[in-house]
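Removed from the display is one protein chain of the complex; every other protein chain stays in position.
Per-chain numbering from 1; labels A and B assigned in written order.
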Amino acid sequence: MNKTLLIAAVALVAALIAPVYIYPVLLMTILCFAIFASSFNLLLGYAGLLSFGHAMFFGTSAYITGYILKTTSISLELALIGGMLVSTVMAAIVGLLAIRRAGIQFAMITLAFSQFVYFVLLQAPFTGGENGMQGIPRNALFGLIDVKDSFHFYYVVLAVSALALFLFYRIVNSPFGEILRAIKDKEPRVESLGMKPEQFKYLAFVLSASLAGLAGALKATVFQFATLTDASWPISGEVILMTLLGGLGTLSGPMFGAAIVVILNDELAGLGEWALIAQGVILLVVIVFFRRGFVGEMAALLAKWKKPAAKTDAEATA
Amino acid sequence: MSETALKSSAAAGTAPAMLSVENLHAWYAESKVLHGINFDVREGELLTLIGRNGAGKTTTLRAIMGILQKRTGSIRINGDELIGKRTFEIARKGIAYCPEERAIFSSLSVRENLLLPPVLKPGGLTEEEVFEIFPNLLRRASSQGTKLSGGEQQMLALARILRTGSRLLLLDEPSEGLAPVVVKEIGEMILKIKARGYTVLLVEQNLRFARKVADRHVVIENGEVADILTAEEVERAPERIQSYLGV
Partner (left out) sequence: MTVQLLAGQLLLGLINGSFYALLSMGLAIIFGLMNVVNFAHGAQYMIGAFTAWFLLTNFGVPYWAALVIAPLIVAALAMIMERLLLRPLSNLDHLYGLLATYAIALIVEGLVRQRYGATGIPYDSPIKGGVHLGFMFLPWYRLWVVLFSVVTCVGTWFLIEKTRLGAYLRAANEMPQIVESFGINVPKMITLTYGFGAGLAALSGVLAAPIYQVSPSMGSNVMIVVFAIVVIGGMGSISGAIITGYLLGIVEGLTKIVYPEGANMVVFVFMAAALMWRPDGMMKSN
C-alpha cells in the first residue's frame, strides 16, 4: 500500500513539473485523451460493451463548448459542463436504442449513430461545416482566473483530469462497478438475481458518454478549435486503440495508451498517412499478441519476475 | 432381458476391439473432467457408458469425437490414433456422433437434414434405404426439421448418421426427454441398427433402457471408470450396478 502511495506521489510531482520541460499543449492533449480513453474503458473494460461511435460524444461536446464560449461570456467551467450535458442527453437517447442489441451489433449501431451525428454536425449552421469552428476563447475560470496562457491552463486541465479519473475510480470500485463486471462475465446469472442488466448497461453507457463529453469539451478549450475530425469514426477507432494498447479494464492502462498514441501521432504528424497505418499495425499486434495491453503485460512480467507462482494474482489486480 | 442382446453379447465377447480408450484425460477450459478413462468397444457390440449426471459420460463422447480438443491419453479406432486430430478427420475414420440435444437444423428441411452428412465410406445408406428403415420420416420429408416431435427428431438424428457409412456410432442419451412409448420405439430402432452389424457406444442414465439394449456396461463415476459389467452380470446381480446409480 505504501508503495502505491509512493508511485502516486511521484506521478503527481512529475505531472506538476512536466510543463516546464514538455510543450504544455501536448501534455494537455494526452490528458484529454486519457479521460476519453477512460470513458471508453468504463464501457468496454467493465461493462463489456464495445462502442464504435464514442467520437459522437467527444466531437459534439467540443462543438457545444466552443459555441458557448464563442457566443457568450460565460465562465469556462460552465461551458465545459454545458458540453458534457449535451453529450449526456445524446447518450440517453442513443442508448435507449443501441442497448437493445448486444455485442457486435452494439458496435455497429453506435458506429452508425455517430456517422449520423457527423452528418448533422457537418450541416448544422453553427459548426462552420468543413472548416470547423475556429478561435474558441478561453474565458476566465469561475469568471475570475485568467487561463489564456497554456502553461497556466495546463494546471486547470490537470486538476479536471485528476477529478475525472478519481470519479472513474470511484465508479468502477462502487457496487455499481461490481455489478457491471458481473454482467460482463455472467449476464444470465445477474439476471437470475432479479436485476435488469439492461438498466445497468444503459447507465454505464450514459456515464461513459458524459466522461467522453468532458474530454471533448476540454479538447476544444485546449486547441481553441473544434473540427469534424473530432466527431469522425477514426477518432472512435483511436480511442479503442488507446484503451486496448494501455490495458483493457485496468485503471492506469488507458492513460498510458493515450500518452503513447498521442505522442506517436505527434511524431508522425508530418509523414502523411503513416500515423494511421502505424495505428492499424499497433492495434493488430495488440489484438494478436498482447491482449492484456501495456499495463497488463507489465504487471504479469513484474509478477513473474518477483514470484513465479503468483501469476494469476497479478492479472487480477492489474 | 431380450434374447438378441444375449446372443450378440456372446458373439461380441470374442470380437477384436474396434475402439480403444486408454488413460483418457480431458478438460473443459481449465477444469479437468476426465481422469484417466480406460475401456474397449468390440466390433459389433453395444456398449453403454452409464453413470450419474455429471459423471463424465457425455464428455467422454465429446473427447472421442474431438469436439473437446483439450485431451490427453490415447483413443484408437482400428489402431489409428485420434488424439490430436480434428473432429472432421475423426469422423472420416468411420465414427458417427449423435449428440444429446439431437442437433436438428432449424434452417433445413427434414430431407435436407437427413441428406446433409456426406457418404464418407462405402456402405452409407442411400435416401431410399434410410426411408425404408424410418418410414415415418418420409411423410414429413419437406417440413422444417425442428417442427418434428421429440421422438421424430430423435429418429431423424439416428437416421442421419447412418448416411456416412461409419460403422461405429456414438449415441448420447437417445431416450432423454421422451415418453415411455417413444423410448421403447427408439430402443427397438437401436437394436435394429445393431442387427445390421453396427457397433454402438451409447451414453445412458436410464438403466432400464440400457439393460434392454446393451451387451456390456461401463460405469463412469467422477471422471473415472468405476466398473465394467457384462449384461449377464447385471441380470444376475442388478444391485451392483444400481448401487452406482443410486437407484
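The definition used in the following text is that a contact is a pair of C-beta atoms (placed from the backbone, for glycine too) under 8 Å apart; a residue touches a chain by one contact, two chains touch by 3 or more.
The structure presented is a predicted model; accordingly, all values stated were derived computationally and were not measured.
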| item | value |
| --- | --- |
| Of A:22, A:269, A:284 or A:302, the residue in touch with the unshown chain | A:284 |
| Identified contact with the non-displayed chain, of A:33, A:46, A:113 or A:202 | A:113 |
| Contacts of chain B with the absent chain, listed as residue ranges | 65, 67, 86-88, 91-92, 96-97, 99, 103, 105-108, 112, 115-118, 120, 161, 164 |
| Touch residues of chain A, complete complex, unshown partner | 50, 97-98, 100-101, 103-105, 107-109, 111-113, 115-116, 119-120, 123, 233, 237, 240, 244, 272-274, 276-277, 279-281, 283-284, 287-288, 291 |
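The criterion applied here is as follows: only the chains that are shown with their structure count from here on.
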| item | value |
| --- | --- |
| Averaged-CA centre spacing for the pair chain B and chain A, given as whole angstrom | 54 |
